[in-house]
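The complex appears here minus one protein chain, its other protein chains still in place.
Should a chain be cited, it is by its letter among A and B, assigned in written order, with residues numbered from 1 in that chain.
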Amino acid sequence: MRDKILILVLIITFALTACGGKATTAPPLQAAPTDTPVSANPPSSGEKVTLKMWSHSNPAFQKANELLIAKFQEQNPNIEVKFETFEYDLYLQNLETSMVAGTEADVMELFGTWICPQYASGGRLMSVPEDVMTYDQAKQIFFQATLDGYYCDGKLYGLPHEFNLENGGALVNQEMFEKAGLAFPPQWATFADLIADAKKMTAVEGGTMTVAGFDPITGDGLTFTFLAAILEQGGNYFAADNRHFNFDTPEARKALQMIVDWAQKDKVVDPVVFTDESNSVSTAFWTNIMAIGFIGSWAAGEGLISYPDFKFDYVEIPTYFGGERHFAADSGWGKVVSINTKHPVEAWKLVKFLTVEEDSAVIYNTTSGTIPALKALVANPDAVLAKEPWIKPTFDLLPHGQFIGNVTDRDRLFYTIVYPTVLLAMQGGTSVDEAVVKINNDANAMVDEAK
Amino acid sequence: MTNIAVPVPIRVKQEKGANLRPWQRAFVAGSLTPIMALLIFFSVLPMVWVVVLCFYNFSPARAGSGFMDLGGANPFVGLDNFKAMFATSQTSHIFRLAFLNTIVFSVLVLPVNLVITLPLAILVESVHDRLKGFFRAIYFMPVISSAVAVSLMWGFIYHPQQGLLNALIKAIGLTPPRAWLTDPNASFLGVNLAMIAVIIAYIWQDFGYNLIIFIAALQGIPQEFRDAARVDGANAWQEFWHIIMPLLKPTLLFVCVMTMLSSLQVFVPFQVMTNGGPAFQTEVLVKNIYDYAFRYKQMGWAAAISMVLFMLVMFITFIQFRLLRSEVEY
Partner (left out) sequence: MATRAKSLAITPARLVHLGNRTLVYVILLAGATFTLLPFIWIILTSFKPASEIVRIPPTFFPEKWTLKSYQTIFTDPRVPLARFYFNSTFVTFMRVFITLFTSSLAGYIFCKYRFWGKNIMFVLILAQLMVPFQVIMIPEYLILVKLKLIDNLWGLIIPGMVDAFGIFLMRQFIEAIPDEMIDAGRIDGASDFGIYWRIVLPQLGPSLAALGIFTFLAVWNDYLFPLIVITTTEKRTLPLLLTWYSSQHSTRYDLTMAASVLVMLPILLVYVIFQRWIVRGVALTGFK
């Protein structure tokens, strides 16, 4: 009896193997025709092609991509797009491991600043074919700063979706301003005005800060603030070879001191309670624990989807030192094609549809809350502003931005080197001098390791 | 009827030490070959490979010139990886922190775990059977839960504003720490608060395991011994020290070794709850290996760290055996 049960179980298990082991993919999520897809050889036109597309799982970006994929499949019934998303932390590691193993997608959404140092140089991406778009053509329709990340060693490796602006704007909580009797939307002439307002809205209860007046503490926010403050003073964070860094400068010290003062002198944010890990601006702002949250415009887009009734605005913040505005911008999210793709023609068709077509770009930017990379959309902003009016102030900022440069490993520089050290300085765990020197050493070590 | 010759059976009784018959040899070979092949390929080979990798600067994204992508773009660097462990770069600094944190974690977890599980086991053992089962079932529940779920759970419990812990502390009227997981300046008795927080969560998940083992061991102590001690006038404390402890020595050794071994290999809470922070105060060796191998693609360096972890494991196990083995038998 026992024998028979055992054999039965083994049979069932092997039966499961037959279906499960070859388990491939879940059915597509768009209304696509259900023919069997996939041929390994480039098909003649008309044959069914399946493309895999990857992106990260920010809900606004997800929605934007899904809308566009639906449209694309309508227009191209012979191309099916399988779309997969990954949470951000896992996305990078996944890209790495899958590219090594050759299991990556055909089309991927990558962050521009990553591309040259981390992906193109490894030969993992396909350069944009001349008949799809040349670099000169691209320069005419896209903002330079958005393209810089995609252009490596004389070749263009992808097309951008957005002008990544993590500088110059902040979310502001309407109720808190009004309760404190402050003007809303705020009209700050100088940065000191912003801090003054922030002080009035900061709340501390029983030794714990319950409302932060001004919270710039995110991995991106803090780093960009630091870099922008250096640039505003006319300084530079790169060394002469534009690869290595030089943070050991008086400008860097002044920049860091300003940031530290926000926490220690002005006390508008408690850097222990409000960190990127425990109360990150993009989620915490919507829980009414901060009045002014320094973050990119995409957070507004995400907030509108997840918290549609929240009363807020996204406004321009003054320059730090009162002079001309200067900041460093990432080359933002865009689409690239893997070097291993079996359907390059279709893949680039998809990429071009997603990034170059103005209608697509409008949908993408307004749904994800990002600033357009296409010059045309800013020159004639009505279509965009109709859907995301709060993004208007950022348009004025665009001319002042420059591409951040080749920073070797962008996420590592931001999240492992600059952010933790700046945060530590804010928390009083290290002096400004020590912090600046540490950032300098660590960043340069990173460059040397990567060689 | 005596001395009737018993017909010799066709299959001869196997004497220990005798050679195998051909069909038996076939059986052994047929069964063991695939098994050993799998073992060698997926366990032994990687062990050798780790040792080899230590001496190279290897990234899986670069195609090397030699066997298994070694050499060429992935050059042989000799002892450089090990020398780098004493260098001043951030990478080396993080490694040293990870080494220290791993040891601190393991050294703290063991006594706290024992202090909780052994007395608790005795208490559970002393109640009625049905209640015994009830408590045992409850105490073991965290063990079967997913470590990721547990880490997320405790991450939320530790949240400074929305979490259960601070709310409870405030409810009693005390002032909670500003932040459990993100304050690099907070410490208790010289140990960083974030590390303490992880230790609490880890012990919460893990204590049921040792508890069960101790209960089983206690049940193996003959009741007569304990009764005899009581009759002789021993109180509970003396009974514990002179009867129970000596008999539990082998189990104790096993539990100590297993607990320390497991704690040296912990990964999930350090990545999910704290991500090595704040300021690398909860960075441990396994996380360090993972980050540098799979995120930064420096597999040679990560392999060197793996070797350090291995040596640590061997060393600690060896010490434990030395210390605790002396009085095992009874």
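Convention: a contact is a pair of C-beta atoms (placed from the backbone, for glycine too) under 8 Å apart; a residue touches a chain by one contact, two chains touch by 3 or more.
Since the structure is predicted, the reported quantities are computational estimates derived from the model, not experimental observations.
Chemist: In the full complex, which of B:Ala73, B:Ala87 or B:Ala147 touches the chain missing from this view?
Modeler: Residue touching the absent chain, from the options given: B:Ala147.
Chemist: Which listed residue, B:Asn57, B:Thr91, B:Thr182 or B:Thr251, touches the chain dropped from view?
Modeler: Final answer for the missing-chain contact: B:Thr251.
Chemist: Could I get the residues of chain A that touch the absent chain, sorted low to high?
Modeler: Considering the whole complex, chain A reaches the absent chain at 2-3, 9-10, 13, 16-17, 20-21, 23-26, 29, 57-58, 62, 84-90, 93-94, 97-98, 100-104, 210, 218-219, 276, 280, 282-283, 287, 289, 302, 415.
Chemist: Tell me, which residues in chain B touch the chain that this view leaves out?
Modeler: Residues in contact with the chain left out: 9-11, 13-14, 16-18, 20, 23-25, 27-28, 31-32, 35-36, 38-47, 49-50, 53, 60, 68, 120, 123-124, 126-127, 133, 135-150, 152-154, 156-157, 159, 161-164, 167, 170, 204, 208-209, 212-213, 215-217, 220, 227, 231, 251, 254-255, 258, 261, 264-265, 267-268, 272, 286, 289-290, 293-294, 299, 302-303, 306-307, 309-310, 313-314.
Keep this in mind: only the chains that are shown with their structure count from here on.
Chemist: Taking each chain's centre as the mean of its CA atoms, how far is chain A from chain B in angstrom?
Modeler: Spacing between the chain centres: roughly 38 Å.
Chemist: Note which residues of chain B are touching chain A in the complex, please.
Modeler: Spelled out, the residues of chain B in touch with chain A are 60-62, 88-91, 159-161, 170, 175, 178-179, 181-186, 274-275, 277-280, 294-298.
Chemist: Please output the residues of chain A touching chain B within their complex, sorted ascending.
Modeler: 92-93, 96-97, 99-100, 122, 124, 206-208, 210, 270, 272-273, 275, 277-279, 289, 409, 412, 416-417, 420, 423-424, 427-429, 438, 441-442, 445-446, 449
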